[in-house]
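What follows is a set of notes on a single structure, which appears directly below.
Every protein chain but one is kept in place in this view of the complex.
On to subunit A.
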Amino acid sequence: MAYSDKVIDHYSNPRNVGTLDKSKKNVGTGLVGAPECGDVMRLQIEVDETTNTITDAKFKTFGCGSAIASSSLATEWLKGKTVDEALAIDNMEIVEELALPPVKIHCSVLAEDAIKSAINDYRVKNGMPELEMAKSHH
């Protein structure tokens, strides 16, 4: 299968690979997917609580090139956004940006889930109610 140049770029030079200290109150962690399905994404955000802005984002992904690219792109987009702006990221924007083929759309869905799951973790840690996950894959 042919990958787009953008997928290859993110796969070869992934942005923001790493780990944030999940014990910190202003760090939200999302872990989605399952090993037997071939994709596991862990996405973390660090939030400036005064401005409600995401100051840092890191990921680690076990998965195909499209899954790695989707999560790498997500971390790029998250930095500098407010939490509310981050919540508005739609998986189809990732599909368009990376030119993902139909069989790889689930990778973008997983990335969106990872963002929402990280935000929820942050919210719960900070005494806010958990948000309904708008989309669930499969």
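The working rule: contacts are C-beta pairs under 8 Å (C-beta built on N, C-alpha and C of every residue); 3 or more make two chains touch, one makes a residue touch a chain; residues count from 1.
Here is the rule we use: contacts and distances are computed from a predicted model.
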Worksheet, complete the sentence: Expected UniProt protein name for the omitted chain (select from "Cysteine desulfurase IscS", "Protocatechuate 3,4-dioxygenase alpha subunit", "ABC transporter permease" or "Succinate dehydrogenase hydrophobic membrane anchor subunit") would be "Cysteine desulfurase IscS"
Worksheet item: Which positions on subunit A touch the chain that was left off?
Response: 1, 3, 11, 14, 17, 19, 31-42, 60-65, 67-68, 103, 113, 136-138
